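Remarks on the structure that follows.
One protein chain is absent from this view; the other protein chains keep their places.
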Amino acid sequence: MVEETHELALRTNEDVVQVRQSVRTAAVQIGFNIVDQTKIVTAASELARNTVVHGGGGRARIEIVRDTTKAGLRLTFEDHGPGIRDIDQAMRDGFTTGNGLGLGLGGAKRLANEFSIDSKPGEGTRVSIARWKV
Amino acid sequence: MEKIPILRLGSFLLVSIQVDMHDRLALALQDDLTAKIVEHRARGVLIDISSVEIVDSFMGRMLANIASMARILDAETVVVGMQPSVAITLVELGLSLPGIRTALNVDRGMELLRATRESEEPAVGG
Partner (left out) sequence: MAETTLGAIIDSHENDLLNEWMRQQVESLERRRDLISEAELRTDSRSLLTVLKEALAASSSQDLASAQWSKTRDLLVDLSRRRAVQGFSPTETATFVFSLKQPLFDQIAQTTNDPKLVTELLWNATTLLDKLGLITTEAFVKTREGVIARQQQEMLELSTPVVELWDGVLALPLIGTLDSSRTQIVMQNLLEAIVAKAAIIAIIDITGVPTVDTLVAQHLLKTVAAARLMGAECIISGIRPQIAQTIIHLGVDLGNVITKATLADAFRVSLKQLGLIVAKA
């Protein structure tokens, strides 16, 4: 089922760039068209940046998943940072300019087929998204 | 450290973003632009994103910051060359780049800037 796994550290902004490139490569490998590639890489960029900026650093896991009916990409972002107190609120935050949080969680959810989030204040956050090739 | 080059086109400045941006690069660009707008008394800034494949909320904020900052210095900003897949993704994201004007390419961007300038200048008769 899980064909390939890549784990990447997410500590600096250069790491975010690295995650984008790795997700892009995986998306091309699965055969996503250009628009779907852009969507999943953009979602990954949002979540990776969250991990670095708000989560105090963590890691990303890229999984190429295949079963009898479909193929796709599952991305998981994990940190041991402060966690999110009000997840609903966080999902609704828009892209504020200036100093707003602009967590981009809602956006990442809209760009993916599957989305799940697990967060405990004081312990950390794990966000997982998946996108399937039609 | 690499810097993003800023070209001067008459009274406008042109920035072509070709590389994957990260924080330091973005901040350096904003500083550079501010300095150059003042130095050349630029009336407009064109940001060419035709090579940019991913625009996320960070990039969106950066573009908005540049536009706000330029406006304070009496220069208008136009973002040009957005790729279709980027536009589709931004629509899906719900990111609308408020306060930022866009054009399809540098030429159209300059037309837009000139038209804005003309509408602001007092009419010269005679």
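In order of appearance the chains are A and B, and numbering begins at 1 in each one.
Throughout what follows, contacts are C-beta pairs under 8 Å (C-beta built on N, C-alpha and C of every residue); 3 or more make two chains touch, one makes a residue touch a chain.
Quantities reported herein were computed from a predicted structural model and do not represent experimental measurements.
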Where the unshown chain meets chain B, residue by residue: 80, 82-84, 87-88, 90-92, 96-97, 101-105, 107-109
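To be clear about the criterion, only the chains that are shown with their structure count from here on.
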In the complex with chain B, residue positions of chain A that touch it: 13-14, 16-17, 20-21, 34-35, 37-39, 41-42, 45-46, 49, 94-95, 97-98, 102, 104, 106-107, 110-111
For the chain B and chain A complex, residues of the former touching the latter: 20, 22-24, 53-58, 60-61, 64-65, 68, 83-86, 88-89, 92-95, 98
